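Only one protein chain is missing from this complex, and each of the others stays in its spot.
Moving on, here comes chain A:
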Amino acid sequence: MAALGAPLRTLRALLPLRTAGRSYRDSPAYRHVLAAFRAHRVTSEKLCRAQQELHFQAATYLCLLRSVREHEALHREYHGKGERSPQEVAGLVGFRLPQQPGGKG
């Protein structure tokens, strides 16, 4: 398995990312992740079939949240303003749209 680092590190990074402004501790997602991590702690009393599975899932989810956030920021910055109008596009290359005295059509 590829290097994932320490599970606790992933957990720490994952928890605050789930917030949408309000306190993230109230969200069901927060409780779910925490409960899942707690339930999958390896102890001497639990048989661990695939120790890395949950950690891989958490890392995948962390990647999803981070990438969505970055993608959204880039989208807002570069693509969020929509398309330019024909006048603006023409202006970019130094043209002007023809004048129609009587209005269009």
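Rule of thumb we're sticking to: a residue touches a chain if its C-beta (ideal position, glycine included) is under 8 Å from a C-beta of that chain, and two chains touch if they have at least 3 such contacts; residues count from 1.
Note that in this section contacts and distances are computed from a predicted model.
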Checklist line | Listed names "DNA damage-binding protein 1", "UreD-domain-containing protein", "Protein ASYMMETRIC LEAVES 2" or "ATP synthase mitochondrial F1 complex assembly factor 2", matching UniProt entry of the absent chain | finding: "ATP synthase mitochondrial F1 complex assembly factor 2"
Check: For chain A, which residues touch the unseen chain?
Finding: 1-2, 4, 18-21, 27-29, 32, 36, 39-40, 44-47, 49, 52-53, 56-57, 59-61, 63-64, 67-68, 70-72, 74-75, 77-79, 82-83, 85
